[in-house]
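A quick write-up on the structure given underneath.
Partial complex: the chains shown occupy the same locations as in the complete assembly.
Letters A and B mark the chains as written, and numbering starts fresh at 1 in each.
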Amino acid sequence: MRPFRESPIARDGKVLILAYDHGLEHGPVDFDPVPETMNPEAVWDIATHDAVSAMAVQKGVAEAYYPSYEDDVNLLAKLNGTSNLWMGEPDSAVNWSVDYANEIGADAVGFTLYGGSNNEIEMAEEFRKAQEAAREHDLPVVMWSYPRGQGLKNDRDPQTIAYAARQALELGADIAKVKYPGSTEQMQFAVDAAGATRVVMSGGSKTSDREFLTQVKGAIDAGAVGLAVGRNVWQRENPAAFLDGLEAVIYEETSVDEALDRI
Amino acid sequence: MRPFRESPIARDGKVLILAYDHGLEHGPVDFDPVPETMNPEAVWDIATHDAVSAMAVQKGVAEAYYPSYEDDVNLLAKLNGTSNLWMGEPDSAVNWSVDYANEIGADAVGFTLYGGSNNEIEMAEEFRKAQEAAREHDLPVVMWSYPRGQGLKNDRDPQTIAYAARQALELGADIAKVKYPGSTEQMQFAVDAAGATRVVMSGGSKTSDREFLTQVKGAIDAGAVGLAVGRNVWQRENPAAFLDGLEAVIYEETSVDEALDRI
């Protein structure tokens, strides 16, 4: 079977991926709320929190910093990504070969697919190469499955999100990272669509503690195995405290109120 | 000669391919009529019916589920496919290398060609690579031969369907999966056009028991070796019973009425 449960990026079958590729995808502007987060060390430090089961970064951030954190953090090599300086039909450059990611010590790989983009077919074929190379190294594969582009009217539509989750299953991802469609019931539809592929909720832009934990709770109740989150952690004043709250909701499946008490 | 007859996907020289790649091609909406079919296990279970000589799935559905069914089901690795989130000129991503399909235990491979699409030439060249790699592994090759795109006015025209069957022969497919053109005589024209390449009827969207069996009977009478079917089986209340009927028509060449009695 597929190498998820025994992988170091899972803790009791759950995952909390701390994503930190915003410097590439959005640029330094994402670090404005908490300027010290521009320094990758600040976020690698956050990732040493027990709740974080893997940190997702681009190649350069792994090369330069992972050697100092490899004992304390699991590395999810985000293989593709692009700047938002370029504003055409959604696409993403493959910036990292799986072989090299494995050499650097990656525990898993991540790959974005923009279903519905004019570039979907090319991206799917790039995904194929990455996925099959990852299989050779027994690395779990996480798909950032984000329908987007000319063909999409509403990328928050529950049918679209369920379709995205299904694409991850059909194409061979171990974990599908999808947007939260708005309710537990709708998230459960996506989780069902994903079949054996596990689903994690994508964090998105920053919201209030309660709002965010409520979404995460909704996702966990729907059967998602966890969360991939960036700004909602490291754009907060006290990320460690908020990770305490997320840890409660995800791994202990507490209520939102109990989790808020831990923050 | 070509490795069809002795292949595990044939039973007495006939085939019934249960197709289940709709989650990728159409999305979860195809599972609405029978919601439990969203769970691949439900359809793999159906595929254990004796009438089913192979199950056609995408890579991820094979990786996750085939190990539990490999004793009871033959695997047809559908190598390419794409979502309908993207609505451009017909094309299809190659999601699976033949080498890896072989490693997973595939008994045959499948490949879609959209003749008449602006992408026909690129697809034909991708087919070449897949076909020649399949030959190295002695895997039979099934072509989903579906003229479609800018150049096509009517993809149900008997001449077009016969042309599609012929393309499968000329390019080196062992089996051509084509639409039913409407009558036994017209189907026979396609079967003749395919020469040594065997023809199977493509199931399409769900119709009544009698209507569907009548088409299948027409195809068998025309010399087709069987059927590739998805929705017309697993969108039914009792797929096993309907497979009993298909088994009668395809393998025993009974009349439609006799087959209906078995359902």
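Operating definition for what follows: a residue touches a chain if its C-beta (ideal position, glycine included) is under 8 Å from a C-beta of that chain, and two chains touch if they have at least 3 such contacts.
As the structure is a prediction and not an experimental result, all values here were calculated from the model.
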Complete complex - number of sequence copies, 2 represented: 5
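Basically, only the chains that are shown with their structure count from here on.
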Contacting residues of subunit B [partner subunit A, same complex]: 21, 23-24, 27-29, 38-40, 58-61, 63-65, 67, 81-83, 85-88, 91-97, 100
Complex contacts: residues of subunit A adjacent to subunit B: 1-2, 115-118, 120-122, 124-125, 127-128, 131-132, 135, 147, 149, 151-152, 159-160, 162-163, 166-173, 189, 192-193, 195-197
